[in-house]
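Missing here: one protein chain of the complex. Every other protein chain is in place.
Read from first to last, the chains carry the letters A and B; within each, the first residue is number 1.
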Amino acid sequence: MKRAGRCLVLSGLLLVAACEKGERVAADNAASQPAAAQAGPPTTGDWLINHSLSDPEQLNPLTSNDGTASEILGYIFESLLTRDPRTLELRPLIAESRPAISQDKLIYTFKIRRDVHFQDGRPLTGEDVLFSVKAIKCPLVNAPFLRVYYNSVVDAQLLDKYTIRFVTKEPYFLNESQLGGITILPRHYYDPENLLKDAAVRDLLRDPSQLPENVKNFAANFNENYSRNPMGSGPYKFLGWRTGQDLDLVRDVNYWGKGKVGIDQVYLDRVKYRIINNQDAALVTLKSGGLDLIDRLTPVQHMRGTGSERFNRQFQKLLYFTPFYSYIGWNNNHPIFKDKRVRQALSYLTNRRQILKTVLFGLGELVDGPIYFFRPEYDKSLHSYPYDPKKAMDLLAQAGWKDTDGDGILDKVIDGKTIPFRFEFKSPSGASTGKSVVLVLQDELKRHGITATIREIDWTIFLDDVKNHKFDAVVMAWGMPASEPDEYQVWHSSQAANRGSNHISYKNGRVDKILEDYRREFDAKKRVELYREFQKILNQEQPYTFLFASKFVSVVHRRFRGVEIYPAGLKPQDWWVPPSAQRYASKVMAP
Amino acid sequence: MGSYIVQRLALLVPTLIGISLMGFLVTRLAPGDPAELRAAGGLGGAREAALSRGKQSAVDEAMAQWRAQYGLDRPLHVQYGIWLKNLVTLDFGESFKDNQPVWNKILERLPVTIKLNIFSILLVYVIAIPLGIYSATHPNSWSDQTATFGAFVLFAVPLVWAATMAIVFICGGDFLYLFPPAGLTSLDYAPDWPWWEKVADQAWHLFLPVVLLSYDGFAGLSRYMRASMLEVLSQDYVQVARAKGVSERIVVLKHVMRNSLIPMVTILASILPGLIGGSIIIETIFSIPGLGQLGYEAVLARDYPIVMALFTVSALLTLLGILLSDLLLAVVDPRIAFGRRAQ
Partner (left out) sequence: MSPGPSGGDTGTALGSEAGLAKTDGGGEGLWIYVWRQFKRNSLALSAFYAVCLLLLTALSADFLANDKPYYLKYRGQSYFPILRGYLVQMGLAKWPAELLNVDFKKLESEKALFPPVPYRASNIDLTAPFESPSGPHWLGTDKLGRDVMAGIIHGSRISLSIGFVAVGIALVVGVVLGALAGFFGSWVDMIISRLFEIMLSLPTFFLLITLAAVLPQSIFITMAVIGLTGWVGIGRFTRSEFLRIRNLDYVTAALALGVPNRRVMFRHILPNALAPVLVSVVLGVAGAILLESSLSFLGIGVPADTVTWGSILNEARSNTFAWWLAVFPGAAIFITVLGYYLVGEGLREALDPRLRGSR
């Protein structure tokens, strides 16, 4: 039968292909023996094959809103200021120097460098910066979440071709950082017909329906036609993107900052993101030579899948913290959790050390407050609630909880009714660590007469419930910038309304005052003092049971040099490979 | 025949509308707000239940704007009406995720899913039919019973288990590396490769997914074939042919096969519905960018335009498949009259 014949041919082809692949892999493995220790000065060349769990949603620098996109766009675009990766201090990039700030702290004036040009060769001037601001402020541009972030900017004007002046609404010490972080877009590329020319920033604050035609046309064009073709002034150009497969960035050999003092240099010819939406498949691909870098290994992969000698000869594991902490959020308005003794008792019942050891395989550190503990603001003298069931039961007894009916569950009379100590944890599906923590807690609490049920719901529904304060307790995490903290968003009582970030409805007058004063304080030392007091109050009241700062584990192929761990994580832009160890040759790339 | 086809196609329309309405109601009446998801920066945060500080402030006004943009603030029946109207021009709207037209996204991934499923169906038929024939012509023999039992065993193996074991043991990692663990093509796949090398690479990547997708079909289809053949074999005309001295081989190939194959054709219709849904697990495990994966992520992200589109498209494919199999039946089975010949 013909079918059989075709099958034979196909299977023959399969065998051939499999053998070839096997040989290729073997050859690759041989070539990846660690290069000689001698490194020398950085040289250009080679590719970095990075991993991403999913495609970025799209690459429009203003309308995109996901983490992968931000990471990729970070290679392509630049802003007025940047942060030193090590000290986290603000440093000028596109600006000549840090801005001049007016006495009332409302006006910021930046002078722009004259030697910057975009990836297509056109020069960057104040017009582009002004355009970028206008684009963000334009209410018809599909970036509502970004725009809200810049609500404090009320005006921007060009004083001359290379000087721009911003006016902010109120004094806030992070304004400089925000303004310095505006992504600078090339006007001639994103608004080729200069439709925004006549719109001043103040005009854009009007009601969207009253905006002139030009502005509407600009917004429509901007929203629709720039999802997959970003172009900026940064050191890497966007090369191509095959959805679900890979995305490529190529080094711009004409980068304006090449060889200049004070500007970070780049060396890798190409950065490729390979999209593999399964973590285990990614590790397998790494081991067989298809990836050079995995950002985050799961704890299990770190403990079990990556310990062999063969693995360590080829790859280097990096363990580091990032500003990120997990916590149990108790709904402070819940009749049971209103009493701070109950919250303290629950903190004493959480065996954090054991959970860290078993569930996270020790990859992390206990934290007792909301500040990133590498920051000077972090108070190291906070009381760390150890696992102490006896103390917990004492506190609960003090708070009026006893088992009066012998059914094994504590109860108390609240508002005239006897209610059992029963509540519900909400957990988003897909969050496996949080789920494990909750399961452990459930088991522990049961042994002490507390019944906790668990409800696992879809992420979108979960978010909805959390923002509407429809929960008893949740296990979540916050990710923050490694730079100066600002806890107003999470702890100020005003943020408990209108679906703000104060999900647990925490209200404390003294804390409110501290948070407000902090924002207006431009002296770093005084800020540290304010936040020390703030942390002590939280430590006492335990509105959250603070859990851990997780350690991230990244894996990178050993041929890369310049790999360093910074407070905010890794910075692959800095890496390079000595010529003898390079694996991928680009066609013709000038140094 | 022509009028029959037209009639069937016409009946398709209300069915499709019914299905799309069902899809619409299920997704829209369910809790979960895509605007909320946009605000939180997409699905990435779900893994750690983490929210990022930066963009949380005063988000309500932003979400209202976003909703207005997609017409989500209109009453439900208006939204459905608009969707139906756009359907006529094949405008499925734009994905919430990246504003790309849904139709394009589907077209991008459709070939992958179709390829996967066609090869799988082919594999099932290639293995199951001979198996069924052999079973029927040697009924209750030792080999028939073993083959049957083997087929049952395969059917009982859970797909998720088999796929996970495959990924662990034969796709690299700590054990054997016989097949790639992910993707459709190798890292360095280039358009300028010779054609046979391209085919071999794709075949290598597709092999495991196709096998895993098919193995549960061997049992079912071969049993159908066997049952069908047995029924035909016991018919009078077969006895007559044998009595006339026709060799067994010709009896089987000429008389029996054609009639036994009839049910095989109808089975095709019931296999097609699984086209999109069935490959979700495989596409997830092997990171294959097909429609199943698209649908699953769209459901999680409440990307309504995509969910609606996939519902409708998959229903359409199924209905067309049923129609196709009925037509094939008419070709194969002369007893069926579509208003043309009397019985």
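Definition applied: contacts are C-beta pairs under 8 Å (C-beta built on N, C-alpha and C of every residue); 3 or more make two chains touch, one makes a residue touch a chain.
Remember, predicted model here, so these are calculated numbers, not experimental data.
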| item | value |
| --- | --- |
| Of A:148, A:164, A:355 or A:570, the residue in touch with the unshown chain | A:355 |
| Candidate in contact with the missing chain, chosen from A:403, A:517, A:533 or A:564 | A:403 |
| Touch list for chain A against the chain that is not drawn | 279-280, 298, 300, 304-305, 351, 354-355, 357-359, 403, 405-408, 427, 429-430, 432, 435-436, 438-440, 442-444, 446-449, 453-458, 461 |
| Missing-chain contacts mapped onto chain B | 14-15, 18-19, 22-23, 26-27, 30-32, 120, 124, 139-140, 149, 151-153, 155-161, 164-165, 168, 173-174, 213-214, 216-217, 219-221, 223-224, 226-228, 230-231, 234, 263, 266-267, 270-271, 273-278, 280-281, 284, 295-296, 299-300, 307, 310-311, 314-315, 318-319, 322 |
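Keep in mind that, in the parts below, only the chains that are shown with their structure count from here on.
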| item | value |
| --- | --- |
| Touching residues (chain side chain A, partner chain B) in the complex | 3, 7, 10, 13-14, 16-18, 21-22, 25, 49, 53-54, 57-58, 63-68, 139, 142, 144-149, 151, 223-224, 227, 243-245, 274-278, 280-285, 287-288, 290, 305, 308, 324, 326, 427-434, 458-464, 467, 474-481, 489-490, 498-501 |
| Chain B residues touching chain A - in the complex, by the definition given at the top | 31-34, 36-63, 65-66, 69, 97-100, 108-109, 126, 167, 171-174, 177-187, 196-197, 199-201, 203-204, 207, 284-287, 289, 293, 300-302 |
